[in-house]
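Only one protein chain is missing; all other protein chains are in place.
Just so it is clear, A, B and C label the chains in written order, and each chain counts residues from 1 on its own.
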Amino acid sequence: MTVPQRKTDIGPPKYDQFLPPVIKKNYGKWKYHEVINHGTMVHVGESGDKIWTVRVASPRLLSTDTIREHCDVAEKFCDGFFRYTTRNNVEFLVSDESKLEPLKKDLTARGFKMGGIGYGITNVVHTQGWVHCHSACTDASGLVKAMMDELFEYFESKSLPNKVRLAVACCVNMCGAVHCSDIAVVAVHTKVPTINHENFKNMCELPTVIGSCPTRAISPDPANKSVKINADKCMYCGNCFTVCPPISIKDPERDGIAILVGGKINSLRTSPKFSKLVIPYISNEPPRWPKAVAAIKHIVEVYAANARKHERVGEWIERIGWERFFSLTGIDFTFQSIDDFTFMRDTMRTSSTFKW
Amino acid sequence: MTVPQRKTDIGPPKYDQFLPPVIKKNYGKWKYHEVINHGTMVHVGESGDKIWTVRVASPRLLSTDTIREHCDVAEKFCDGFFRYTTRNNVEFLVSDESKLEPLKKDLTARGFKMGGIGYGITNVVHTQGWVHCHSACTDASGLVKAMMDELFEYFESKSLPNKVRLAVACCVNMCGAVHCSDIAVVAVHTKVPTINHENFKNMCELPTVIGSCPTRAISPDPANKSVKINADKCMYCGNCFTVCPPISIKDPERDGIAILVGGKINSLRTSPKFSKLVIPYISNEPPRWPKAVAAIKHIVEVYAANARKHERVGEWIERIGWERFFSLTGIDFTFQSIDDFTFMRDTMRTSSTFKW
Amino acid sequence: MKKYNTPLIDELEKGPWPSFVTEMKKAGKHNEMANDAVGHLEKCYSTKVGYWKHGGIVGVLGYGGGVIGRYSELGAEFPGVAHFHTVRINQPSGFFYTSKAMKEICDIWDKYGSGLTNVHGSTGDLVLLGTKTDALEDIFAEYSSRGWDLGGSGSALRTPSCCVGPARCEWSNYDTMDLCYNLTQAYQDEIHRPMFSYKFKIKMSGCACDCVASIARADMSIIGTWKGDILIDQKEVKNYAAKGMDINAEIVNMCPTSCISYDGKEMKINNAECNRCMHCITKMTKALRPSGERGATICIGSKAPIVVGSLLSWVIVPFIKAEAPYTELKELIGKIWEWWDDNAKPRERIGEVIEMKGMRSFLEGIGIAPMAQQIKEPRKDPFMFYTEDDMAAFKAKEAEEKKTGKYKF
Partner (left out) sequence: MKKYNTPLIDELEKGPWPSFVTEMKKAGKHNEMANDAVGHLEKCYSTKVGYWKHGGIVGVLGYGGGVIGRYSELGAEFPGVAHFHTVRINQPSGFFYTSKAMKEICDIWDKYGSGLTNVHGSTGDLVLLGTKTDALEDIFAEYSSRGWDLGGSGSALRTPSCCVGPARCEWSNYDTMDLCYNLTQAYQDEIHRPMFSYKFKIKMSGCACDCVASIARADMSIIGTWKGDILIDQKEVKNYAAKGMDINAEIVNMCPTSCISYDGKEMKINNAECNRCMHCITKMTKALRPSGERGATICIGSKAPIVVGSLLSWVIVPFIKAEAPYTELKELIGKIWEWWDDNAKPRERIGEVIEMKGMRSFLEGIGIAPMAQQIKEPRKDPFMFYTEDDMAAFKAKEAEEKKTGKYKF
């Protein structure tokens, strides 16, 4: 078996070869768009040209078989052109309106689900989980699947006051915009790590391990040629474990997930916001994480019932106040929600103005 | 000369003996008040009783002669009762309307200035300065006098969108609500302190001195049995000098004053706010600090011309944005206004939404 | 009496605002110390530098505070200010006086001191500016025998202070004047015998206007509030409108919770969503007033910027009854001091210690539950402590949910 001659430093192919002609023609000259339904929108150029986009759900973890099916659909209706989105959906683009309905019919026939456009819930930004990451404290793809099954109507048809962006991170490294999502799930450890001192000296760098700890809980343990952890300071972030294999932190019964809400990325109306911790712990319950899923659905529903049109989750909460968010959702307020990491000072209330 | 027998731990006299009868009668049962002008307001009880308050400016630093004059006025019109305010004005209270005009006439005749009530500028919260404090880096009373002369119309008659609270601190210890004032003046040092190592060992405690430094600029200097200061870290706060006399920081040509704006104490509409640094340095110019006074007046005028009714300085600025505050006032934006003390993270802008 | 040439500070006798220089000179006419203080000040103005030395420890027998020792480096040149200590007299609640009492205060001060005062200091004391060490005992005897005591200084409870409250204000939600008096009396020992890690200040305001600046200037801020509806007198609403108030612009649109509506005739308030900010009430005092249960919000920790940056007080108890004999409040204060004492290093204010040890440690230490009213927003980063008890509680809740089939989030 011969392989071709390798090249280096060529970078990715230039994008223009992948653009359909209507895009090349109207590139940078789009005038407006209209959302037709959660699955379809149309962009109209200054030229009058139109391009319809049909967005299709993807589990992101795709077999080559399914990717080939995307290719087949694209060939059949879109002259072979298609794209993926920044949130990992697939988009099929047609410039000839007559192809739109046949395309949708074909997609339906193949079992593809259309949706995610406009004011609803689109694909969940997520991470590797047990599928591929050593650091994972739960599975990300499984959580996403369980969540989206339950929230599917908001993907396909039902609308919300604005977009609700969900994210799942399988550890606090948070590979995704978890920290700025309307509703975010983060897997957490809850126990102080243990250290295999025997292996430490060979496998870890002392300063790196000490520097990895956000709470300065780690100090040298010269007797063991290793480090020790101050249990009173450790917040179980797992970063020491990330940088040093002989440190272990996983615990199947104690690892769990936390839910954060109210983050946002864009600057419309209000500045980008971080997500904030509201549920500190739910047991890790594969394969369908029923409580976590129920909690998320509950928050979405309370938001849907109470927010004004165009208000994102965080904007709604800031309007009504966090104390009202807790009372409306009935979520227990726990010590974990009080910041005692870096920014207690700015997160505590400094006035007698709050709601009962 | 014999002195009477001392008593201890008796605390202050009980307040009720100093309350005029109309207050005793209506205590806790006031219904509403009306501001008649900057010098006078009337409170009305559930009972229908009324009490007129005439507020009089005080330099706070009073000779007993002037206090006796306050007493005389109180005796003549108020049955001997009077009070001072939390901002150090004097208040004369009458329950008989017929005494009001004679009281005011008498006050005018004696040269007392009435004002400070309602939406204007009342007395300046301030501190000791050269009059009495070792730590002082300028004089507080002198600055207040120079400022209030210039802003006097806002005390006596002219109104503003809301109250504008001024404060002066003669060092960063800030003995007063300087950190939450509409416009605050703080005297600052601008040079790294010098240390008399000889005296250090006798007069200072090493851990206290090291702990006194907000920027961790101080470390032990074992050779000298003293400490040394890392010039790159020192922000000239003077706290080491406060806790240790052999450290000196004063420098007549380099000491100066800084102006902070936009703070507020009450929780009406918006939460209490800290004042923020807008002018980092003006030379210390006794006896009348012309540039500082001009700067303050300028800010008051720009506020008066631009804020909405009931908006405090900080509320106005937050509505228009700090970048607009700088452009409207024409104040130079300097590196000093960018926080690099504790809270850079939260004071930098994290969105592309700002005004040109 | 020496006559000083004071061209610089003479400039400060000009202009409409009352002049402190005039005050100093007035006292200086018949008081050597005050006269030298005038010369001393002119000197500062001419050189642009101060000459006071670091304070020494002076005071009266049995007390560790109440007097601030002050000496000049220029004692030879200005002997009247060689010693120039201040005496802090604990003011009466609300700064009310009778002329009789005040004249007595002045007489004693003229006899022993400079005749100069600050009425009042920013903590609240009646400050007598400038006397000599050997006069201190006599001064104290004279004042205390007439019912006046010293205020706080040093690492002690500082003189508590309050707004005028029920005495002359329609908005006070508790008796600020009485609480201030009561606490001052209850904690005489803590005021006079410094035993804390650093200073501790208590300030009391009757409502969110916070006329004594408690939220910014007190380790413990006690701010009056209520639980109940805002009563509306529609007739008076009409009167405000008739007199030219633009009710929509000035009131409705400025309500932070958008819970007011006004259709040109009737004003309505959605009280459940009101955060009791006081804006509407203060601007329409004849038409609006709170009703229902009264009490106070307790906030902790504010202070000036040294060392960790200025702090505003943080809400710890959203609502507490503040009625004599204030038992609950005093128990709380006791627990707060105990926790502070257990956790502070020297010269650490309580706010600094709370920030260091974490709000949870503090709240648990004083036995207060977490409440959403305490925070502006929850933590952002998922770095947090779980105690074994927390975990047991989470697991128990989940077990319960399994049984009932209903989630409690």
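Points worth noting:
Criterion: a residue touches a chain if its C-beta (ideal position, glycine included) is under 8 Å from a C-beta of that chain, and two chains touch if they have at least 3 such contacts.
For clarity, every value in this text was computed on a predicted model and none was experimentally measured.
Taking every chain of the complex into account, the absent chain touches A, B, C. When the omitted chain is restored, the residue from A:I36, A:C133 or A:A294 that touches it is A:C133.
When the full complex is taken into account, the listed residue touching the unshown chain is C:D381, out of C:D110, C:D210 or C:D381. Per the touch definition above, the residue from B:A74, B:L107 or B:V188 contacting the chain not shown is B:V188.
Taking the whole complex into account, chain A touches the unshown chain at residues 3-15, 17-19, 23, 27-28, 30-33, 43, 51, 53, 57-68, 70-72, 74-75, 80-86, 88, 93, 112-113, 125-127, 129-134, 136-137, 139, 141-142, 144-146, 148-149, 152, 155-156, 172-180, 208, 211-214, 237, 239, 242-243, 245, 250, 252-253, 255, 265-272, 274, 284, 286-288, 308-310, 341-343.
Considering the complete assembly, chain C touches the hidden chain via residues 305, 309-310, 380-383.
For chain B, the residues touching the chain absent from view are 172, 179, 186, 188, 190, 214-215, 235-237, 254, 256, 258, 260, 262, 274-283, 291, 294-295, 298, 319-327, 329-356.
In this section, only the chains that are shown with their structure count from here on.
At the far end from chain C, in terms of centres built from Cα atoms, lies A. Centroids of chain A and chain B (each the mean of its C-alpha atoms) stand 49 Å apart.
Averaged C-alpha coordinates put the centre of chain B at 13 Å from the centre of chain C.
The set of chain B residues that touch two or more partner chains comprises 267, 271-272, 343.
Within chain C, residues 208, 215, 256, 277, 312, 376 each touch two or more of the remaining chains.
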